[in-house]
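Then we have subunit A:
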Amino acid sequence: MASARALTAAAVALGASLAGGEAGAKDIKVGYFCPLSGPVAVYGNESLEAARFALDEIARSKMLGDATIKLIPADTAGNPGQAAQAVQRMIDADEVTAVFGGCTSPETAAAIEITEAAQVPLLSHLAQDTSLTQKGHKYFARISQTAKTFSANAAQWLLDSHKAKSVTILARNDNYGQSLADAFEARAKELGVKVAGRVAYEPNGREFKPILAGVAEAKPDFVSILGFYTDTGLIVKQMGELQIKIPTFANTSPAIKQFREIAGPAANGAYGALYYFAGSIDTERGKDFVKNWQAKFGRPPTQYEGMGYDGIYVLADAIKRANAAGKATPEGIRDALLATKDFSGATGPITIQPNGDVERPLPFVQLDGDALKLDFLMK
Partner candidate 1 sequence: MTTAPLLRLDGVSRRFGGLVAVRELDMTVTAGAIHGLIGPNGAGKSTAFDLVSGLTRVSAGTVHFDGRDVTAAPAERRVAAGICRTFQTPRLFEAMTALETVMTGCHRTSRCGFLASILSVRGKAADEAAIRRRAHDLLALVGLERAADTPVSQLSYGPRRLVEIARALATGPKLLLLDEVASGLNPVETQFVADLVRTLAADGLTVVLVEHDMRFILGICERVTVLNFGTRIADGTPAEIVADPAVIAAYLGEARPDAASRRDLRHAARAAAPQDLPS
Partner candidate 2 sequence: MSFVIQLMSGLAIGSIYGLVAVGFSMIYRAMGLVNFAQGDMMMVGAFLGYTVLATFAGAPFWLAIVGAMLGAAVLGLVIERLAFRPSVKRKADQVYLVLLTLGIGIVLSNGARLIWGANPVVYPTPLTHEIVVVAGYPLPAVYLYIAVVTPLLLAALHLFFTRTWLGLALRAAADDPETAATFGIRAGLTSSASFAIATAIGALAGVLYAPIAFVSFDMGAIGVKAFAAAALGTLGSIPGAVIGGFIIGLGETFGGQLIATEYQDSIAFAIMIAVLILRPTGLMGARS
């Protein structure tokens, strides 16, 4: 008897909570999914912080009039299955108008399967796998460059700025590293840069010297390390220990403090390319963002924070334009999103193409002591 009553109570509670809380009439609900727990939680938590920072600004500036964006966060733990569950819930129970997030490509791929079916726009700020926009999805857009664009530009830069004739690729053995490496290798070959070797290393690897011994023997003009700052940092450190003096392209890592700490003195001179480099954006918008962020947090924003911040703004801008067109529906927002052109973001001008991919500048930087200096800005 009691158990039956408890069961009914539980069912009612479940139903009530799934129906979602009270929402003001002018609330526009946007779901946010990213890893907030687990090994890659740092991306999700940093982006979330920045998204909330942006939302505060938007509310103060009355950018959307009386309406406010209500962000509904959910954790994916970096697991595609949990991402699917999280996004399905936003759509079914919270009835969000749009979904934002996706820090890793597999979790974004899982989310796309759901947002496409539900016809809800999904904007990712970090997912890079090229194939995400190659399947004819109608409701997906991103403000991060594809692995293909990013890597192909990197290969181009290698040839143009540094006249490299040969390169060795070391890539983290996961979706992130491998999709970057595929594009990099393909483009380098097209350009006639010799790929002296390509090695996939374990994401948890700690001892890279045997791999580096091979690099030292091949004597390429450049080493391209495509991975997270933890592993690129260790690789650069161990290159220093082995006295390998080949210039390195360390992906996005040089911007990250931890990379410099891990690699130590060997980090000096390492090159990188960034989604966002605070020093490369000389617009008022970009400077304001860095200044306001400094004021609140006492440190410059990281690239994930820059991307999270801009992602919300791009979405808010699309919602504003959809509102103006009298179509504040998921479909209307989708249309507006895909029509984003020369949006002046804190991280630079953003244009979204019809297939959902982004067009934006790519700054290449070099570490000079503890400071980053701009090496080349690829428009």
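Here is the rule we go by: contacts are C-beta pairs under 8 Å (C-beta built on N, C-alpha and C of every residue); 3 or more make two chains touch, one makes a residue touch a chain; residues count from 1.
Inclusion criterion for the candidates: all candidates are chains of the complex that A comes from, given by their letters.
Fair warning: this is a prediction, and the values are worked out from it, not measured in the lab.
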| item | value |
| --- | --- |
| Complex member touching subunit A, one of 1 or 2 | 2 |
| Interfacial residue positions of subunit A with respect to candidate 2 in the complex | 37, 39, 41-42, 45, 173, 199-202, 204-207, 209-214, 216-217, 230, 233-234, 237, 240-243, 258, 261-262, 264-266 |
